[in-house]
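Apart from one protein chain that is not included, each protein chain of the complex appears where it belongs.
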Amino acid sequence: MRKIAVAGKGGSGKTTIAGLLARVVAEGGHDVLTVDADENPNLGISLGLGVDATYGLIGVREALYADGPAIATSMEEVVERFATPAGDNLRIVQVRKFDHFRPG
Amino acid sequence: MRVALLGKGGSGKSTLAGLLCAELAARGGRVVAFDADTVPGLGSVLGMPVTDDWFLAGAAVREGAGWRLEGSPAEIVDRLARPAPGGVRFVQLGNADAGLREFELFRQRFPEKWSATMAFNTVSRVFDEPGGWAVVDLQGGTVNVAAGMAGATGVALVVVEPFAKSLLTARRFAEMAGWPPGLRLAGVASKVTSPADEAYVGQELERLGLPLWASIPVDPAVRRAERAGNPLVGLDPDSPVRRAVAALADRLERESAAAAAV
Partner (left out) sequence: MLATLEEKPGRVVIVDLGGGVMTVARGDDSEIDTLVVVVEPYPRSAEVARRLLDMAAEKGVSRRVVVANKIADAADLEAIERFLGVTPDLVVPEDSAVVAADRAGVSPIDHDAGSPAVAVVRDLATAVLA
């Protein structure tokens, strides 16, 4: 199992490249799980999900804490509950979703 | 008046912030510039040297389990701001030191520097220059804390490039609840290559209820300066980018006069 992270200065094209890489690897037959850890999450757009679907993705962190302390016991469980399909062999888990103000 | 700049990383926000500071200072305004990025953004546009200093390390002292700001925001800026070109006074958050800094470990090892972060945030959030300008370049893409860090007065400019991810980021800023009522939100189109680009951004901003206050074009001179590592304040005042920034400064001066007249 490969675990690859993509990083860079904002605007460098990191998300575009991460999304393209995921699509290429998935089209090659691998089972690809993408994780968008950006607090301004746009990876869904680069996977080809479209702007509205990306905007609507659940933020796992917020979802887990919505009803009190988080109860998921493992990342695998989080993936099973929250991962959104983005094509054949391809899923996305979005860590954060910010749609209202939280104090810094 | 306060002017905070928000936007997706790489939107041209820091470039705009730096050139705006230079423009306002060139018109005789008293300008204080706050660079809230740990990798200098606005600072490098102004040609400030990259340093290891946390500028405001001297501004806060430990007090029990917490810390206390030493003086008012105005006193702290007077004491600790660095001189930048054009008479701009410059205040930087960040530590330019490369290498690993596990964030929590760093805070424990250098408690005075952690309080420098708190001091910076406290000062940059409230400081205003009477009769002058406080320009705050917020860290790119930090949507969640923007409403707090942008301050409670003045203008928050959302910098938007003509492509989908940047527009979606603008939407997140605009739709965020909790903006202080005294803060005016407006949009600036950035890296515009054509009238179609400007219309594309303008339409989305209109949908979000934000006025378009300026349109900053792509300028080959910017690219050349960046390739050479030259600070962008060296750009020709007649270049398209600087003329667009001048138009934005005009708009901001009108806003400042209107706000003062209230």
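In this document, chain identifiers A and B correspond to the written order of the chains, with residue numbering beginning at 1 in each.
As a working rule, contacts are C-beta pairs under 8 Å (C-beta built on N, C-alpha and C of every residue); 3 or more make two chains touch, one makes a residue touch a chain.
Keep in mind the model is a prediction, meaning the values are calculated, not measured.
With the whole complex as reference, residues 9-10, 14, 37-41, 44, 50, 96, 98-104, 106, 139-141, 162-165, 168, 200, 226-227, 229 of subunit B touch the missing chain. Where subunit A meets the missing chain, the touching residues are 1-25, 28-41, 43, 45-48, 50-51, 73-76, 79.
By definition in this document, only the chains that are shown with their structure count from here on.
In terms of their C-alpha centroids, the spacing between subunit A and subunit B amounts to 29 Å.
Those residues of subunit B that touch subunit A in the shared complex are 8-11, 39, 121, 140-145, 147-149, 164-165, 167-169, 171-172, 175-179.
Of all residues in subunit A, those touching subunit B in their complex are 9-12, 15, 38-40, 42, 45-46, 51, 54-55, 98-104.
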